[in-house]
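A short write-up of the structure that comes next.
Every protein chain except one is present and positioned as in the full complex.
Moving on, here comes subunit A:
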């Protein structure tokens, strides 16, 4: 049957492996903080959050609305932020993206990038406000971290498209 020109008809146009690959790759993104370099200032981009946003913007139907709660909890356990900050900020930014999704009719990648940049900035700045006292001198470094993360987002978006494998033989 595989030689038939109608072989793919009637099947959903999405990959099945994304169902388990998406949560796994987001948790692995959170675990990037295990790199054996003991940083003395916050400079590593939040790869877990960026993977979540990349999956969310690439496949809006894939993750359940409550998925960021559990993924944020997993990130909090390893990231050093106070427990609950990822659960709160990740979920709120995903719900906000859902709300905006209903307003926006046409889409291109720069809009996705803008949404992801806003969400990254929101989560990192919110996390800084709840984690470190206001007098801490982390704001400049935090700004650099936000900019690096936003600049790296297209790379992760490509990676997610590759992992999703849409449009390939499945």
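Here, contacts are C-beta pairs under 8 Å (C-beta built on N, C-alpha and C of every residue); 3 or more make two chains touch, one makes a residue touch a chain; residues count from 1.
As a working rule, contacts and distances are computed from a predicted model.
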Per UniProt record, name of the chain withheld from view ["Cell shape-determining protein MreC", "Sugar ABC transporter permease", "Cytochrome bc1 complex cytochrome b subunit" or "Gluconate 2-dehydrogenase subunit 3-like protein"]: "Cell shape-determining protein MreC"
Subunit A, residues in touch with the chain not shown (by the definition above): 31, 33-47, 58-61, 64-66, 68-70, 72-73, 77-88, 91-92, 94-95, 98, 101-102, 104-108, 127-128, 130-133, 135-138, 140-142, 145
